[in-house]
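All protein chains of the complex are present and in place, except for one that has been dropped.
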Amino acid sequence: MLGLVSAPGTAVPATSPAPSRPLVLGSLEEPGSLSALADLPHHFPGDMPQTLLFDSLIQYLPDGSVGPKLARRWEIGAGGTIYTFHLASNARFHDGRPVTAENVQFTVAAARDPAAQSSDEGLEAVETVEVLNPQTVRFRLKYATPRFLTEGGSRGIVPMHLLAGKDLGRDPFNRQPVGSGPYRLVGFTPGQSIVLDAVPDHYRGAPKISRAVFKILPDQNVILTQLRAGEIQYALLEPRDLPVAERILGVRVLEVPATRFYDITPNFQRPYWQDRRVREAVLRGIDREGIVKRLLGGRGQVVHSNATPASWAYNPDVPRYPYDPGRAQALLGEAGWLPGADGVREKAGQRLGFAVMVKNVDRTLEQALVVAQQQLRQVGVEMRIERLETGVFTARMREGQFDALSRIWNPVYDPDQSVLYRTGNLYGGYNNPEVDALLAKGLTVTDRASRKRIYGEIQRLLAQDVARLYLYSENELHAVATDLSGVKPHPVNLFWNLPEWAWGR
Amino acid sequence: MSCYSASGVQDIRRRLGSRWGRAVLGALALLLVLPSLVPLDPYRVDLEAVLVPPGPAHWLGTDDTGRDLLARLVLGARATLGIALAATLLALALGTLVGALAGYRGALADAVLMRLVDFGLAFPSLFAILLVAAIVPPGPGPLIGVIGATSWMATARLVRAAVRQLAGAAYTEAARSLGASPSRVIWRHHLPNLTGVLAVVGLVQFSRSILAEATVSFLGFGVQPPVPTWGNLLMGAQTAVFTAPWLVLVPGVALMATLVALASLGLGTAPTRLPRLETEVHHHSHPASPQPTPHPTSRSIDGRPEVVVPHPHQPGPAAGHPVLPTRS
Partner (left out) sequence: MRRVVEVTLTLGALILAVFLVLRLAPGGPAQLLLGPDRFTPELEERVNHTLGLDRSLPEQVVRWVRAVCAGELGTSYFHRRPASQVVLERLGATLILGGLAFGLSLVVGLSVGVLAAARQGSWVDRLLSHGAVAVIATPSFWLGIGLILLGSVWLGILPSAGLAPIGQEGDLGARLRYLILPVLTMAASHAASLALYTRSALLEVLASDFVRTARAMGTSARRILWRHALSAAAVPIITMAALNLAHFLEGSIVVETVFGWPGIGQLTTASVARRDYPVLLVISLWAGIVVVTANLMADLLTRLVDPREAEE
């Protein structure tokens, strides 16, 4: 229960750097398994241990471009369906064994193996993986997609010699992972802390901070207390913590615009949603600016389509629908929805009301919806809020059993959101052939400028159609100790360059 | 024509009839209808007035979306008390059914049903609530069902004991010998006596149901926001304690005040004496020992077993008979 557990077979290098002060990061999330194969997409900051323990083929950079990691260089051929990666020859796992192409092949196979209960995110397009030589691996894709390089390339590579033939769902590797990242596991006390030590002879250079501790804390109050006491040097904040956090000496708040945003997704099967005027009216009936200003403390912005300013594909030039209850009422009237006895609009005996489902863990979103609920009532729309458990929410979403749902969307590595908007999608059923064509094109084109134009156009169309009721995007608020340098914002994961963080201003 | 000493019930009645008792019951009734009488809007969001401490504009302060706490407290009272009432009725109905069946039917039914009662007591009720919440989305209906389903046991025990006594009473024999059918006997003679027992147990159960609703809603498995109840007003309050203590104090004090007031009537979660017939049944079997072996009669929703204990107010040693339902 207490005490540290050593990773097995860890070869301790002959020279270790002088131990510097450990970096302690506080988090509410508890990782279940530390294996890269168990890494559920983007549970930041819960996936910090995996990020540091496992290196991936490429490094996703803050500006959306891609840099080398395990793969020093690569070639793309045959119209984007063949990727050949050349691996760094001096990359090693924490137990000393070299990282070879075989490991890459194994990782991909394991990720797509149902027995590993792993998600094949980023790797869906992969058809075959060939080992050309120990340092070269070639991927053949079923179809060209830029997401393969960014998403698939960000998957952590696992050691074949430790996992081949093992039951991935229960192997001790989940507690004692061995990767090729800049840090290795030194201790894992489940539910409490994860201790990582720097790998001094790491092929990409030794991390400056020799020990990183990932601390699991019970609630936000404790996080703030620990920050104040200097016991942790990093934590993720919520808008409501700002007044307290900003007053803590020795801590600064780093505000990072995010690619993630919230919206209300209508179910286009419902007749009332099929009328564009109703969609626009409901959107205009919500004071999104007010929500951002008051609930988020101004730390965020209204979104008008499916991209935020943090995304390289962002197009600011899309139709906007600012808060305008008068216009909303006019539109509803035009659409034939007239106020009933209690103020709620009616048409042919039907009340204009819908239930929006939301997960019971999205507190700020809930608050925003409560505000929206009241504002919508004033224009005669009755919105009911249904808090659901995650499992129930997901099940209903999958089965299309909802009037509307509200949740976060995170186009993390790539602006493409085909899954959500393509005809036949399971997210409300929006369809527009023009958008379909553009979505398909966006995946086949490779240069950034062209893609930006395409996605810009998609954003414009989606906004014009009011395909979703886009709400807002929250900026990420990070509390960072002031004597920690080298911290650079990143749209996906603030810890992307943790090896470069150092003590001292 | 009842044949047992109803001193226990009379005691309750007396206390209820007293000025204090009437005041308490009156206050509760008022709380139930208050939302309809008072023009406060518990749902009105006001982003300009987020987390305002109590003051002239908002007597009890506001919450994180600017809703007035007083309004939400008042409406929450109706939800909490209403649900508690419904759950109590359900528990009484179930308990009476099981208890009566056990008492009237033969030894086999009795044994089976009493095992059911014991098992019901041993099953961790909060665990059950979690499991139910995973299957059925939480709300007032499932909440009433679950509370009722986890608290009928005390009623069952008492009804069974009462029934067995009544069934063996002299006047029952008399009525039967005169040709009255069993159901007629039940209807005309037993039920009126049972109402005394049920009234006492019901009022106790009401207290416990309030507690249960509060706890379950606090954990997030009861009535869902934005509909307020005293329990869910406190949801997540342990983190608000540092920044907005009034959000924590107000609903909590309201809960405590209600429960303590009910307890002062001798109807708290540790109820007072029950009709003496209970003791008599017991003393027949164990004349020498002063105490029966205890067995919890009930468990509160967070697992605290509650045993029937006399109210501290009782004067004199003679009145200090702890009334403990036996296992047999």
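Think of it as A and B in the order they're written, each chain with its own count starting at 1.
The criterion applied here is as follows: a residue touches a chain if its C-beta (ideal position, glycine included) is under 8 Å from a C-beta of that chain, and two chains touch if they have at least 3 such contacts.
Treat the numbers as computed from the prediction; the structure is a model and nothing was measured.
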Give me the visible chains that the unshown chain touches, in label order. A, B
Which of A:Gly169, A:Gly297, A:Pro339 or A:Gly429 sits in contact with the chain that's absent? A:Gly169
Using the touch definition up top, pick the residue from A:Thr390, A:Thr423, A:Thr446 or A:Thr482 that touches the left-out chain. A:Thr390
Contacting the left-out chain: of B:Pro54, B:Gly82, B:Gly145 or B:Gly252, that is B:Gly252
Hidden partner chain, residues of subunit B it touches: 115, 118-119, 122-124, 126-128, 130-131, 133-135, 207, 211, 214-215, 218-219, 234, 237-238, 241-242, 245, 248-249, 252, 255-256, 259-260, 262-264, 268-270, 288-296, 299-300, 302-307, 309-312, 315, 317-318, 320-322, 324, 327-328
Interface residues of subunit A toward the undisplayed chain are 1-3, 24, 32-33, 35, 38, 40-41, 114-115, 117, 119-121, 168-172, 174-175, 189-193, 213, 215, 217-219, 221-222, 225-226, 231-232, 389-398, 407, 419
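Rule of thumb we're sticking to: only the chains that are shown with their structure count from here on.
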When centres are defined as mean Cα positions, the distance from subunit A to subunit B in whole Å is 47
Considering only the defined contacts, which subunit A positions touch subunit B in the complex? 219-221, 240, 244, 290-291, 293-295, 360, 363, 366-367, 370-371, 373-374, 385-389, 391-392
Please give the residue numbers of subunit B that touch subunit A in the complex, ascending. 43-45, 47-48, 50, 64-65, 133-134, 137, 220, 224-226, 236, 238-239, 241-243
